[in-house]
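Yeah, one chain of the complex is gone here, protein chain that is, but the others are all in their spots.
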Amino acid sequence: MKTKKVEQGTLLVLLLMAVIYPFLSDRYMLSVGISVLLMALLGQSWNIMSGYAGQFSFGHAAFFGLGAYASSILYVDHGVSPWIGMIAGMAVAALVGVLIGFLSFRYKLRGDFFALVTLAFAEILRVLFNNTKALKAATGILIPYKDVWSEFQFANDRIFYFILLAMVIAATIFIGLMSRRKFGVCLIAIKENQEAAGSLGVPVLKYKLLAMAISAAIAAMAGTFYAQYYGFIDPTVVFSAAISVEAIVPCIIGGAGTLGGPLLGALIIVPLKELSNNLFEGVNGVNMIIYGVLIVLFVVFCRDGIYGTVIRRLKGARS
Amino acid sequence: METLKVIDVCKSFQGNVAVDHASLDVKEGEITGLIGANGAGKTTLFNCISGYYHATSGKVIYKDQEVQHKTAEKLCHMGMARTFQIAKPFGMLSVLDNVAVGGYNKANSRTQAYEFAEQSLDLVGLIDKKENLAQLLNTGEQRKLELARALATQPEVLLLDEVMAGLTPTESREMVELIDKINKTGITILMIEHIMPVIMKLSHYIYVMERGKMIAEGIPVEVANNPKVIESYLGKGLEVE
Partner (left out) sequence: MSLQGLQSLLDGILMGGVYALAALGLSLIFGVLKITNFAHGAMMTVGMYVVFALGNDLGLNPYLALPFAMVLMFLIGFLIQRFPIHYIEHAPTHNQLLLTLGMAYILENVLLVIFTPNYQTLTVKGFEKAWRIGSLTFAPAKLIAFGVVIIVTGCVYYLLYMTNTGKSIRASAQNETGAKLMGINVRNIRAIAFGIGAVCTGIAGGLLTPIMSIYPTLGETFQLKCFVITVLGGMGNLWGALVSGLIIGVVESLSGYYLGGSWSEMVIYGIFILILFLRPTGLFGRGNRREN
């Protein structure tokens, strides 16, 4: 019960901060806020499939990229509103996720081999998009600027911010509801011991695929947002391993398999990166060294992440 | 009437035969025991029955259907549940949630799943610990949790794989009573056991396995006096309590 109160309290504080923040910040600070939220959304997406269901993905860029490309191609080539394109992208990503999952689980890939397969699929998509004329190849796609809300474009970045915030809140509420219901409890059971879960009648394959589909769809949503907000995408960015890592890191810093972990993780890592960028201006790479050191430190000394460790302590778990 | 029939099941791993033409019948409402030395193939046979492995050849008939190709999940829906020799608790879930995972098997709602879970926990005597994390339970409690989870699936047949392993004498006695109690509620049981007095006391009928084959069967008294069985248990006669 204490755990629940702490969780709700933390989330409430985070929410309040997130709502007030854009009114206190300038253009630059707002863009940092959007980076935080985007990472949080990617983190929550990864959290479902890897944090809760325990299927370690190293290729979330595949879904992110598909989301970005689906909406952008539909918009630029066919004039379809990116709002609808976003839904289409989510559907495509979910399908691809289910396909990757089905093949991997069918051939009983586990652990790091599963991670490597997801990475390989993301790389294949990168090469495919980079070399296919019909998909604009390496030139990428420039989203023409119009200030029309029905086309997912806004002159005011604050609106972008709040739309992204709404997405993060929706994803978080979804996970919160899920974790107390059959689906969520069974996903944790699958993560802890797949055989035991199966022997209790849990539809293991179906649930794992469902988790992948939902996770992929959320990553695709983040992809569409990225395309609309930044206005330009190309395969080397949206399908890059860096995006896949961006989905993982907030969960590692904050705590995978927890409701607030990825949010807290994103809130720590993005400002830290910005700070080191500004401090060591002109020296490329320092921010990434800090990033690397953080990953190493957390993996070695705080494997459950900050939020995850607190929750475990509250529940009285063995460390 | 037999709820479960195993006919001529073989299972080999890359040429190594672990179960060799084994057959057994489990009668409805009874406790059937399966004994044998370490490595006799009992657990492998169990795994073939419960859908964890697929038998290389032979048939498993459950409720008049061939089920040797069905998965553990399907069998669980059909009313067959099992426990594992090494308890496999979902460590980061609470005891209640652990059992609720089983409860969802037959439940139509979340409330009902948790009702099933509470009932099972009550039956095995773990209800006081329902809020605890499963990883904090001791060995005896983990066994009970394992049993409670299987019970929550509302099984008609329960397969128990060495539920006494690692228990203190007091815990063992409790477990014997518990299994008897479960059987009296109408659940058919097939159990593997190492501790002879336990299985002799509980079982209605016993099968003996050695090197993958069934070497004897019968009611406890017959099996205890069967020369082949005595031989395979180091020449010592078995006592029936």
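Labels A and B are assigned to the chains in the order they are written; within every chain, residues are numbered from 1.
The working rule: contacts are C-beta pairs under 8 Å (C-beta built on N, C-alpha and C of every residue); 3 or more make two chains touch, one makes a residue touch a chain.
Keep in mind that this is a model prediction, so the values were computed, not measured.
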item	value
Displayed partners of the chain not shown (whole complex)	A
Per the touch definition above, residue among A:119, A:171 or A:237 touching the missing chain	A:119
Full-complex contact with the absent chain, from A:14, A:32, A:169 or A:294	A:294
Among A:205, A:241 or A:317, the residue in touch with the chain that has been omitted	A:241
Interface with the undisplayed chain - residues on chain A	56, 58, 103-104, 106-107, 109-113, 115-117, 119-121, 123-124, 127-128, 130-131, 241, 245, 248, 252, 283-286, 288-289, 291-296, 299-300, 303
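To be clear about the criterion, only the chains that are shown with their structure count from here on.
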item	value
Distance between chain centroids, defined by C-alpha means - chain A, chain B (Å)	43
Complex interface listing, chain A residues touching chain B	181-182, 185-186, 188-189, 192-193, 195-204, 257, 315-318
Chain B residues within the chain A interface of the complex	50, 52, 71-73, 76-77, 81-82, 84, 88-93, 97-98, 100-102, 104-106, 110, 113, 132-133, 135-136, 149-150, 152-153
